[in-house]
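Please read through the structure below; I'll follow up with questions.
Removed from the display is one protein chain of the complex; every other protein chain stays in position.
Presenting chain A:
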Amino acid sequence: MKRRTLLATGPLAAALVAGTAACSGQIQTNQGGGAATSGDGTTIPQLTFPAEVAENVAGITNFNPFSPNVTSKNYFYEPIMIRSSMNCEVVPWIATEFAWKDDTTLVFTIRDGVTWSDGKPLTPDDVAFTLNLRKQYPAADDIGLWNDVFGAPAESVEVDGQDVVISFSGLAAAKFDSLITAKVLPQHVWEDAGDPTQHVDEKPVGSGPFDLGSYNGRRLQLTRREDYWQADKVKVQELILEGNYDATNAALKLTAGDLDAFWGEIPNPEQAFASKDEKLNHFWYAPAGSTVLTYNLTKSPFDDAKLREAISQGLDKDEISAKATYSVMKPASQTGLKLPYAENLLPDSYKDQETVLPFDTAKAEELLDAAGYAKGSDGFRTLPDGSAFAPKFLVQAGWIDYQAAADVVVRNLQTMGINASVQTSPPEAVDQAKKDADFDMCLEYLHGGCEVARNLGSKLASDQVPTKDTVKANVGRWEDAHTDEIVAELSGETDPEKQKALTGELVEIMMTQYPVTCLFYAPARMIYRTDKAEGWPSEEDPYGTNSEMLMIITRLVPPSAS
């Protein structure tokens, strides 16, 4: 209710704020550089980001990275390595390199010269300690290192000189992406903390670029560390993390310059923010994955690939993305890969080919006629055996973009003669329906991460079918022995060339069998101003996105004088 009312008032207030912002911008350009905001031209005095902790009651301070409510998760403890979710490059961080010594042995070489904020050096022992802690306390194993999630469990983690050697009991290549996100902890501080998930960490001793300045429960102030191992790349002197904003408030704060970046939802960023100042206000909604239409394949007639193909052809993806995302996101490729970023994984047969299915009602009707879904006297199609066909499209109540997309989908279905209707339910009830396979069609998210076996693979693998009490990725219940083989092989594969070939086989299944229909890309948002800092990720320089804030911080530079 609050949001809706504020939306109505937004434009007025935004216009007021935009007016002032434009004025101050002018003064800066006249002075040539804007001394007030950009400092001496080599540093960025201060940036303000939204708070990382979602709901805080008068500030429960806890920097423990295992806590669900960690006060700041990005800037104190650092991951082993960072894999950019956009270009999939593995960026050296605490480890300078990694290598699969054989199929079951992974070796990280730990960087020399990294210090903790208390002055002690970070050693390979700290890394091994961090990983072994997860063995002792399964509740802390958020990366699934010691269990059989996406590959065989680890057997041992040992230090060998400057290396940390992880031995797995079997193939475990698909664990890599989450494994490298483990935050390295200082052994000398954490070894006496007991169960790490219950530890309250009020004074973090981290390896990251900032020290804890002050925190009053709402406003977290971080100050740059002189002795950070790549301090030369960190120009931000002070970082403020403050406030949880809804779309309207965030747009106002951004426009006023009170906030320098935001990555929460702003449905129409062009209108709400970017258009207020074309020079300083920018946004980049990169594809993080695809929103897909999932069919319940255990239910007739959705087990018929012909029907799925017809539906896939008859959906107007352009209109769907226009209604659901204000055309900010593009229609998604039916390959299940996020293009053009994952182009290197695309099999040669689909190179330079349009993989977003064209909108063709005539072809859809033709396919339906041929498959025996004849039109009755009421204009609606029946099943081949003559019985009525009226599928229900289950949608999460309150997910406005999903509801908008579902409306278009149902309209398209009606046009081709399928008597579909939308059924809205609370998100938890939809989750339950997914577990119970109690739906006809629904909308879903297909993650476009770098490890295809975990994303597209798990959407199609029979061991990822949801159980009674766990939602897993294969909600549509695609169960196919051949697909399982491909996914299993892909999750154990460490060679890029073979990974590409196997991915190609999954793409082939998507393009010919339509286990799900890809509709439009789902965003990873970055909305930012360039008056205090430049070097944000963008369509031209897609080095990362909001899940790689630590990397972004090391790329920000003061704005050029122009």
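Keep in mind that, in the parts below, contacts are C-beta pairs under 8 Å (C-beta built on N, C-alpha and C of every residue); 3 or more make two chains touch, one makes a residue touch a chain; residues count from 1.
In this section, contacts and distances are computed from a predicted model.
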item	value
Identity of the absent chain, which is to be given by its UniProt protein name, from "ABC transporter permease", "ClpA/ClpB-like protein", "Aspartate carbamoyltransferase" or "DNA-binding protein"	"ABC transporter permease"
Option from A:156, A:169, A:216 or A:230 whose C-beta touches the chain left out	A:216
Contact residue for the chain not shown (choose from A:301, A:336, A:391 or A:449)	A:449
Touch criterion as defined above, residue of A:75, A:150, A:262 or A:478 at the omitted chain	A:150
Chain A residues touching the omitted chain (full complex)	1-2, 5-6, 9, 13, 54-55, 57-60, 62, 64, 66-69, 138-144, 147, 149-150, 178, 197-200, 214, 216-219, 249, 288-289, 291, 399, 428-429, 431-432, 445, 447, 449, 454-455, 469-472, 522-523
